[in-house]
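One structure, pasted below without further comment.
The other protein chains are all here in position, but one chain of the complex has been omitted.
To keep things simple, chains are lettered A and B as they appear, and every chain counts its residues starting from 1.
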Amino acid sequence: MAERELENIVGRNNVLNGPGVLEEYSRDFSFVPPIKPRCIVKPANVDEVQKIVQWANDTLTPIVPVSSGSPHFRGDTVPAVDGSVIVDLSGMKKIIRVDPRNKVAMVEPGVTFNELQSELAKEGLSAYMPLAPRSSKSVIGSMLEREPITIPSHHWDSTDPLLCAEVVFGTGDKFRTGEASGPDTVEEQWEMDRVQLNPFGHSHIDFQRLIAGAQGTIGIVTWATLKCSYLSKLNRALLVPSQNIEPLIELTYQLVKFRLGGSLFILNKLNLACLLGRSPREIQELRDTLPPWILFTSFEGYGVLPEEKVAYEEGDFRDMARLCRLKPETAIPGASAEDVLRLLSRPSPEPYWKTRFKGGCHDIFFLTTLDKTPDFIIAMSDLAKLHEYPVEDTGVYIQPIVQGTSCHCEFNLYYDPNNPAEVDAARQIVSAGSEEIAKMGGFFSRPYGAWKDTAYRHAAGTLTMQKKIKKIFDPNEILNPGKLCF
Amino acid sequence: MKLAKEEYQALEDIVGPEYITQEPVIMDTYNQVWGNKFFFDEKHSVRPAAVLLPANTGEISAVVKVCNKYGILFKAFSSGFEYLSLSLVNEKGILFDLRRMNRVIEIDAKNMRAVVEPYISVYRLQFEAARYGLYSGRIGVGYSAGVVATECCHHGCQHSMVFTSGYGRNILGVEWVLPTGEVLNMGTGDGGGDLFSADGPGFSLRGILRGRTGANGGHGVITKVSVKLYPWYGPPEWEQTKQPGEPPSFGQLDKVPDGYKVFVPTFNNLDDTLDASEELCRAEILCGFGIAITGTAPFSEGNDEEWAMMQKALNAGPRDVGSIPNSVVAVIGYQSLGELEYREKCVKAITEKWCGRFLPGFNEPRALARAFADMMWSNGVNLRATGDFLPSSSSPDGSPAMLKKLALQEAEIKDRYEQSGAFLTFGSGLRMVSWRPEEHLSTGAQGISTAQYDPWNPASLEAARDFINEIFDPRGEFNRYGIPSRGGCLQIEPVTHIHQNWGPLYDNYDKWLMKIKKMLDPNTVGDWTAYIPPEYPDYAKEGNYVLPSYGKEEKR
Partner (left out) sequence: MAWQDYVHDMQRCTRCSYCKWIPYRYMRNIDFMEGCPSIARYNWHAYAASGKFNMAYSLLQGRIEIDDTFLDVLYKCCMDGSCDVSCKVQQDIEPLQLMQELRIKCVEDGQLVPAHMVVIEGLRKEDNMMQSPKDERAKWAEGLDVKDLTSESAEVVYHAGCRYSFDEELWPVARAGLTLLRDAGVDIGIMGVEEACCGGRAYELGYAGELTKYAEHQIETFRTAGVKTLVTPCSDCYAAFKVLYDKIGKKLGIEVFHITQYIDKLIKEGKIKFTKEVPLTVTYHDPCHLGRLGEPWVHWQGKEYKVMGQMIVHDPPKKYRRGANGVYETPRDILKSIPGLKLVEMYRIKEYAWCCGAGGGVIDAYPDFAVWTGAERLREANAVGAEAIVSACPWCKRNFLDAARETGDKIEVYDIIELVQKAV
């Protein structure tokens, strides 16, 4: 029996198949149809992962790697086919190494941001984080999903902050990417000051890029190194309110061009309210008080002259804002910059901020350029009206990425999961919205359930090539079938 | 060899008779490049059967399909300045000279990207981008080198990497003619959109486009690239001038342009230099940085003048000579006076912390202007001294501490050859350690070491090969620093067998790479001399070690 064979690999206690647990892994907050896995297996190390993958090949069993804890939102960790086995790596929680000199950390898949931040802080470092991730979010999971970080000036490449990784490909082969590769163990490498820092691929190929964004369809990562930033000795933050988004976009362009400042993003009032508010009522009140659009930026003080850094950055920012006829504030009615700043260095406090307003939330996000975001906002607003969904219940989050050459544009559709009409409206908007966004040039670089097909319909060449690559790294297609274009 | 009439006609029908040739006189101008002697024992590498000057992607795609039909190898290049770009496995091969594809298609100033065709040089893009207040980074390989070549096909290491990254990290979009002749657009390009992302949907095909180096023409033809641009703090135009009667090499700026400032501190010893360097790079204030390669001296007119200058410097005393290895060039850009003040203060504070000083000779305005130009703009590549050089023999990337170890280890070996007179040596006994920081050191730095030898001096050539054989021997003392050359400069697989020898030590990456090659190129028409073959030919071995195969041996 499968479970017996798996128990031989990971130990009895690490194979779960109770009804409750199976139910938990069969669904998430996305609209993908629920499918129960066969069982859940919890490996403790790469050797076990390798054996599981080899077993999966031998038995042609689909496996679904998961590293974050619930709740999940995107459908990528829900089995797409029957008979799947969930490979839950969330128990692999070692923070293997923190290197303060080279600002790099090495972690296992189960490490969350909370856990990591505490360790990094001891060494004067901080993780590059997405915006208020849920507390159960895996650091590696976040990086592999290419979730945008909030500091665009440090986001050189779409894979940042991911550096190197140890991965088991779908063939069962173990592999270390980038500088981590070699005839020696990582411990031996450390003795030579090789710290798994440089991500550039072996010669003509960048394996790291094949696993990032792959939703576990190419390989299972068992540890990764990541860039870290300095922990600021001091910092300042400002909010810039605006009735319209256009001036904030203009200001953002100035900032990203010169890589000025630390965290930088734009939220609409609902999203800021959700981040700050603790209850539906609080959120509603905040929403009613806050200006329609808010830009947030921080100035991080570290290095040899931290105070001077913060001072000049803030000064220059204020000058830029003035030119855009905007007025930065440390506090606006309903929110203070410090409150937001405090949220950025840790995951979202419970309950997860996207669930506080109505209990349910479906994101739709894509890449575009900053100048196009107002068009998408109008489009989504029109769609909401069309589907009789309250426009004011749509959150907007704009995150410049890759040093401002594009941005992550996210719409959050809040709904009451117990209200079928709301659920239905949200589902329809996601579906219709995906089509509209794609038609308008929005790029679904991270194709999740709801818009996966739309994404690939506009990427025929990529689809064909990815299938060929998949045949190389996972010829039996045992890794997360049904995801991406597989 | 000549192509069969039918084959040649099929190609001519696509590009037109004016844009294809198989005249031997012209063919032999496409197989002579520096470095050939090192690999092939002579200046001539394999003579192509024909050279084509295609006008556009459509023509290239059609030609590649013909190549598949008739089993003709192909390779494309823009400037063709490296031997990798013109080397062919055998004579039944054609070259695409991409001279005619020379448009800057778009510069989107707001979204900081440029879309260019293959013949656009990095220098030209720097020039054009400056008008928009943008900058494309300074590559290491001279001003003819193409943007497509450096970003997608070859190394792409940049002297300004501390700020502008490199090694393919700036690719936002690509149009790629695959070895089958199909055209693949990556990312947003696949849907016909603006080229702002090459990643996805899903995992990024940039992973098979290139790694630390590109495929050097081995997996098709890149016909368009969208690259990230960086802020340019200087003027939209500039003029380098010289005095009447001065040689052309003396042209320079009078001063560092407004918007930039340059500092050249000198430290007391190697450790302080490297520690200060780390701190300067991690301060996130630099636009350009170099260790031990200051560029402050005028570019000498010729070797004789260079020698005269060196003798003067050597006679001035060891102190002056010792300054160069312990000097760094730090370029800061600023968009406000506040930024200038902060960044300048940082430089001075760090310099002071590590007991550095600003020697007048390196820090007078014209010297700084020279250092600026050398750091920020594509420059001439100086092969004049000896006629050739071995670029970055091992050149891994990693932490500065690791690179220091490697550099000193490699220098000991190089020293042997220098002492024997086989390589250029400055004779001062000083060990130069230099690395190029990447992304404010957040991904580490690139190790640099070069040896200058004379390929036409048999003893020097032999020494160069012995040196490389030693560094590249996977059984030797360098086998834990990373794959040598990383598929870059000294990667001629039929000669140096890097993939074959190092693959087993490095997670069998070569096996994966071969599979990708086979997948992309089922008929093996993409020339693989500087990439990887779908199968390894039979080479002479010593146990498992594949012996270097210098000399020209055509593979069928």
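Note that in this section a residue touches a chain if its C-beta (ideal position, glycine included) is under 8 Å from a C-beta of that chain, and two chains touch if they have at least 3 such contacts.
Since the model is a prediction, treat every value here as computed from it, not as a measurement.
Here the chain not displayed is in touch, across the complete complex, with B.
Among B:40, B:96, B:143 or B:372, only B:143 touches the chain left out of the display.
Residue B:384 is the one among B:2, B:312 or B:384 that touches the chain not shown.
The omitted chain makes contact with subunit B at the following residues, 19, 21, 23-26, 28-30, 32-34, 37, 43-44, 47, 51, 53, 79-81, 97, 99-100, 104, 123-124, 127-128, 142-144, 237-240, 244-249, 251-252, 299, 301-308, 310, 373, 377-388, 418, 421-427, 452-457, 460.
The working rule: only the chains that are shown with their structure count from here on.
Taking the mean of the C-alpha atoms as each chain's centre, subunit A and subunit B sit 34 Å apart. Residue ranges of subunit B in contact with subunit A, taken from their complex: 110-113, 133, 165, 167-169, 172, 182-188, 190-191, 193-194, 196-197, 199-208, 210-216, 218-219, 228, 230-231, 278-279, 282-284, 335-336, 338-339, 341-342, 345-346, 349-350, 353, 396-399, 401-402, 405, 438-439, 441-444, 479-483, 486-487, 491, 498-499, 505-509, 512-513, 515-516, 519, 531-532. Within the complex, the subunit A residues that touch subunit B are 101-103, 146, 154, 156-159, 163, 173-176, 179, 181-184, 188-189, 192-195, 197-215, 217-218, 227, 253, 256-260, 303-305, 308-309, 311-312, 315-316, 319, 367-371, 402-406, 438, 441, 443-447, 452, 455-456, 458-462, 465-466, 468-469, 471-473, 484-485.
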